[in-house]
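Attaching a single structure in C-alpha cells format; questions to follow.
Only one protein chain is missing from this complex, and each of the others stays in its spot.
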Amino acid sequence: MEKPIIEIVEAIDTAKVYDELSDAKSGGICVFVGTVRDFTHTETVISLEFEAYESMALKEMAKIVEQAAAKWPLNKVVIRHAVGLKKVQEPVVVIGVSTAHRDACFAACRYMIDTLKETVPIWKKEMFKDKSVWVSAHP
Amino acid sequence: MEKPIIEIVEAIDTAKVYDELSDAKSGGICVFVGTVRDFTHTETVISLEFEAYESMALKEMAKIVEQAAAKWPLNKVVIRHAVGLKKVQEPVVVIGVSTAHRDACFAACRYMIDTLKETVPIWKKEMFKDKSVWVSAHP
Amino acid sequence: MEIFLFGIARDIVGSSSLDLSTSGEQPESVGELLDVLKDTYPKFNTLSSLAVAVNGEYAALDEHLGQEDEIAIIPPVSGG
Partner (left out) sequence: MEIFLFGIARDIVGSSSLDLSTSGEQPESVGELLDVLKDTYPKFNTLSSLAVAVNGEYAALDEHLGQEDEIAIIPPVSGG
C-alpha cells in the first residue's frame, strides 16, 4: 500500500478523490461519501456541527487504515473527515480505496466507514429549528 | 428515485459524479469506478478496447437500475460506461448511488456493477505487447 | 435478414454484420440461427457462451425470427 492520505479538514473537495486514488495496479476504486441529510427521524435538520479531538482522531483513523490493509490488499487509501458547521447536502466524510479487484475495495471501504463511526473521536451536533442535539450521546 | 443518468460515453469524467449524486435526502453516496489495471494474470496490459451494442446496452443498464430500485430505496443513480481505447489507469465504468442510509448505497452499488458485468452487451479486448484477447470469450 | 456481430463474433465472421437474406438458409428461430452459424463458422463452438438478441432483448432458443427483427449475436460479455 502507498502512504495513505489521512486528514481532518475544514471542507471536503470530492472532485479530487479519484485523482488521489487512481493507480495503475488497481482495477477498482470504491468511494463512500457521507453527506448531511435534511431530516433525522421526523425532524428537519438545518445543519450539523462537527468537532474532533484532532490528534487522537488522526491516530484512530490511521489504525483503521492499518487494520483494513491487514485484511485486504489495498493499493491507495484516502480517509478524510470534515469539522465545523456543515449545511444540508455538504460532504462530511470521504473514504476511498483502490485495489486490484473490486471485492476488496468494497469490503475495505465499508469496513473503514463502519469502524470510523465507532472509534474515531469526532462528535456531531444536529441543529434543528429550535434546539440542538449531540448525536448518540444519550441512550 | 429521480430519473437515473444512464450513459455510454467516449470518456468518463469522474470529477462530476458527486455533483450528479448529491442530494438533500441522502446521507450516503457510494461510487464504484472500474479502471484499467496494468496486468492480467501475469501479462502486462498496454490498453483495453471496449465495444458496445449501444442500444441494447442502454436498455440492459436501465433494467439493472430498475432492479436495484426495487430492492433498495435509492435517491439518485449514475451508471456510465466508456467505449473505445482506454489506457492503463483510465476509468472505464462508473456506478454511483445516493441513499438515505449507507447500507443501501453500498449494496445497490455492488449489485449494479456485478450485474452489469453479467448482462450488459459490452465487450473488452485486452491489448498485450504482441497479441490481443477478447476477455471471457473462451472457457 | 441482417445480423449484427460484436466482439469475438465479429472477428470470427470477419465482418460486423452478416446478411442471410441472400443465402439459401433462412433460420426461423434463434436456435436454428445458432445452428447455421456454428456450422458455417465452427469457431463459434469454442466460445464460453453464445446468446442472441432480438430487437435489443435476450431471446430464448425457440423465439421466432422475422425479416424485420433486429438480430444480434452476443458472445460472452465483458464490460466493467
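Of note:
The chains carry the letters A, B and C, assigned in the order they are written, with residues numbered from 1 in each.
We adopt the following convention: a contact is a pair of C-beta atoms (placed from the backbone, for glycine too) under 8 Å apart; a residue touches a chain by one contact, two chains touch by 3 or more.
It should be emphasised that the depicted structure is a prediction, and the values quoted were computed from it without experimental measurement.
Interchain touches from the omitted chain, evaluated on the whole complex, reach A.
Where subunit A meets the omitted chain, the residues involved are 34, 50-53, 55-57, 59, 81, 92-93, 113, 116-125, 134-139.
Methods note: only the chains that are shown with their structure count from here on.
We define each chain's centre as the mean of its Cα atoms; on that basis subunit A and subunit C are separated by 48 Å. Mean C-alpha position of subunit A lies 23 Å from that of subunit B. In subunit B, 34, 113 are the positions where the chain touches two or more neighbouring chains simultaneously. Shared interface positions of subunit C, i.e. residues touching 2 or more other chains, are not present.
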